[in-house]
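Moving on, here comes chain A:
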Amino acid sequence: MGNAVGIIANPVSARDIRRVIANATALQITDRANIVLRILSCVKACGVDHVWMMPENGGIRHHVRRGIDRAENQGQKHFPKVEHLDYKISGTVEDTLKAARLMKEKGVAAIVVLGGDGTHRAVVTACGDVPIAGVSTGTNNAFPEHREPTITGLAVGLAVTGKVPASDAYLPNKKIVVRVNGHEEIALVDVAVVTERYIGARALWRTETFRELFVTFADPEVIGMSAIAGLLSPVSRLDEGGLHVRLAPEDEASIILDTPIAPGYMRGIGIRDYVPMKPNHKYRPSIADGSIALDGEREVSFTRDDDVTIELVPNAFRTVNVSGCMQYAAHHGLMRMKPDQKLKRVGGQ
Partner candidate 1 sequence: MARKISMRQAINEALDQEMARDPSVFVMGEDIVGGAGGMGEIDAWGGVLGVTKGLNAKYPGRLLDTPLSESAYIGAAVGAAACGMRPVAELMFLDFMGVCFDQIFNQAAKFRYMFGGKAETPVVIRAMVGAGFRAAAQHSQMLTPLFVHIPGLKVVCPSNAYDAKGLLIQSIRDNDPVIFCEHKNLYGAEVDVPAESYAIPFGEANVVRDGKHATIVTYGMMVHRAMEAAATLAKQGIECEVIDLRTLSPIDWDTVIDSAERTGHVVCVDEAHPRCSIAADVSAMVTQECFKALKGPIQMVTAPHTPVPFSPVLEDLYIPSADAIAKAVKKSMGK
Partner candidate 2 sequence: MTAPNSTAGIFPLDKPGLLQAYRTMRTIREFEECLHADFAKGDIPGFVHLYAGEEAAGTGIMMHLEDKDRIASTHRGHGHCIAKGVDTSGMMAEIYGKVSGSCRGKGGSMHIADLSKGMMGANGILGAGAPLVCGAGLAAKFRGDGGVAISFVGDGASNQGTFLESLNLAAVWNLPVIFVVENNGYAESTSRDYAVAVDSFVDRAAGFGLPGVTVDGLDFFAVYEAAGEIIKRAREGGGPALLECKMIRMYGHFEGDQQTYRAKGELDDIRANKDCLKMFTQRVMEAGVISRGELDAIDREVVAEIQEASAFAKAAPLPTAADLTTDVYVNY
C-alpha cells in the first residue's frame, strides 16, 4: 500500500523574542518528540506502515528513536517503520522546504506538520498538492487547529488509507501570494504591512508601526495579527475571500481594538476601516516604504522603487479535515474492531 506519511517536526519554532516580551511558551523538545510518538502510533493503528521524517539536530529524532526502541524492547509493535530523509542539516527553514519537497517526490499521502505558522507556511510553499495536517507547537498558531495530536494522527491515518472518502477527508485552503519584483512568498493566514524596514528579530510587537493587514480567514478564537481581523469581522476558512483591514495610529483611528497579538499580550490596535479581501485580485501596499510580515514574521522589506502585489488565492492547498474524518469514523463505525483485529492487536501485529 503506497500510503506512506511524512512528518515534519520543527525543533526551532517557539524560540523567539516573544518568550520575553509576551508569555509565549517554549514547548520542549521532549514534548515535541512525545507528540510525534502519539501520531506515529495512531497512523500505524490505521494501517500506515511507513513514515518519512525530516532530519534535525534539535534532539527530536533521538527521543523518537528511543521511544520506538523502548516499545520494541517490550515486544510492542505500535510504531510504523520510521525513516529520516538523508540530507545535510542547515538548521534553517531550508531544511523544512527540502523535507516537504522530498516527501512530495517520495509520494507521501499526507504530511503532518509540527510547528507554528512559519513552519506551516514553509511546508505549503513546497508540498504542492500533498495534503497537510497541522499540529500547533509554535509561538503563534493561528493556522494549525488546536487539538490533541493523537486525534490528528488518527484522522490522517483514516484519510490516507482511504477509510474516509476523499470528499470528507480533505478541505481546500486559501493562501496569500506576495510578489516583490516578481519574487514570490506566501502566507497562510495573514500578511501585515508595517513601517519598520528592518527584519531584525522578526516577530511583530510594535503596534504603532502596523499599517495594513490582509487575512485569508478571520477567526476570533486565535491570537496574532489575524486576531485583529477575527475580532472585527469573522471570515471562515471555507469562505471565498478574506478580509482587508487598514490600520492607523490611535489618534487617527475610527476604532481602537483591544487585541491579543501575542500569547498573553493584549494591545490596543487603531483601525481605520475594513472590507472583504477579494480573491484573485492584486492589491498594493498603502505605504511606500516598509516591510511585509508573513504569518506574523517580518520577511521582506520594500521601498517605493519596488513592485509589490498582494493576492489571495483560493483552493491553493489541501488540509486533512480532522473533525470531518472523526465524525465520519464515528457515524460509520470505522473504529469498531473485527474479531481478528482484536486478536492481532493483543498478540502484536
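If you want to know what made the cut, all candidates are chains of the complex that A comes from, given by their letters.
By our rule, contacts are C-beta pairs under 8 Å (C-beta built on N, C-alpha and C of every residue); 3 or more make two chains touch, one makes a residue touch a chain; residues count from 1.
On a predicted model such as this, the values are computed, not experimentally measured, just so you know.
One candidate from 1 or 2 touches chain A in this complex, that being 2.
Residue ranges of chain A in contact with candidate 2, taken from their complex: 11-12, 15-17, 19-21, 24-26, 28-30, 57-59, 63, 91, 195-202, 209, 289-290.
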